[in-house]
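Yeah, one chain of the complex is gone here, protein chain that is, but the others are all in their spots.
On to subunit A.
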Amino acid sequence: MFVTSAFAQESAPAVEGGHTGTEGDTHSGTGVPAEAHGVFPPFDPATFPSQLVWLAITFGLFYLFLKKVVMPRVGGIIDVRNDRITQDLDQAARLKGEADAAVAAYEQELAEAKTKANAIGQQANDAAKAEAEAARKKVEAALDQKLGEAEARISTIKANAMKEVGTIAEDTASAIVEALVGGKASKAEIAAAVKSVAR
């Protein structure tokens, strides 16, 4: 393209040789047919049939090759990739769903366990309270009983003591009467007198 004479020598030396007689022409030294001299090459009708035929052959083959081989292949590659991406996205979504479900299940179990633990704690608390209450009642009952016993004993002791107090008073009274009056008061009189005083 830059030094085109070299190209002409490369590609069509034989034809060039045949046209050296027309050196004065601007298009000399090329393979242009004699009748086409002076015509701007892209507008030279003499080359049209050949170019059209070869264009039809080459482009036709190219079209068929692309349609039958290349495009199904490239389209297939792209489809496979898109399918794969969709599939992977689906799988990722599924896995995320599973993870979410697992988290939810965990949360639920945790909540359940908490409730259960609370219930157990409450139960234990109640049981302990009940036990303590029972023990307290038992102890109280025992204490009450002991208190009753003690009170009964005290009252008997007191009664005995009072009885003895009466006897002592009677003895003392009879002794006093004897000493003061010098006679003997009957036992019954003294007892009645002591009783009336004690009241």
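The rule is short, and it goes like this: a contact is a pair of C-beta atoms (placed from the backbone, for glycine too) under 8 Å apart; a residue touches a chain by one contact, two chains touch by 3 or more; residues count from 1.
As a convention for this text, contacts and distances are computed from a predicted model.
A.B. asks: Of the candidate names "Succinate dehydrogenase / fumarate reductase flavoprotein subunit", "ATP synthase subunit a", "RNA polymerase sigma-70 factor (ECF subfamily)" or "Outer membrane receptor protein involved in Fe transport", which one corresponds to the UniProt protein name of the undepicted chain?
C.D. replies: "ATP synthase subunit a"
A.B. asks: Identify the residues of subunit A touching the omitted chain, counting contacts across the whole complex.
C.D. replies: 1-8, 10-12, 15, 26-33, 40-44, 46-56, 58-59, 61-63, 65-67, 69-71, 73-78, 80-81, 84
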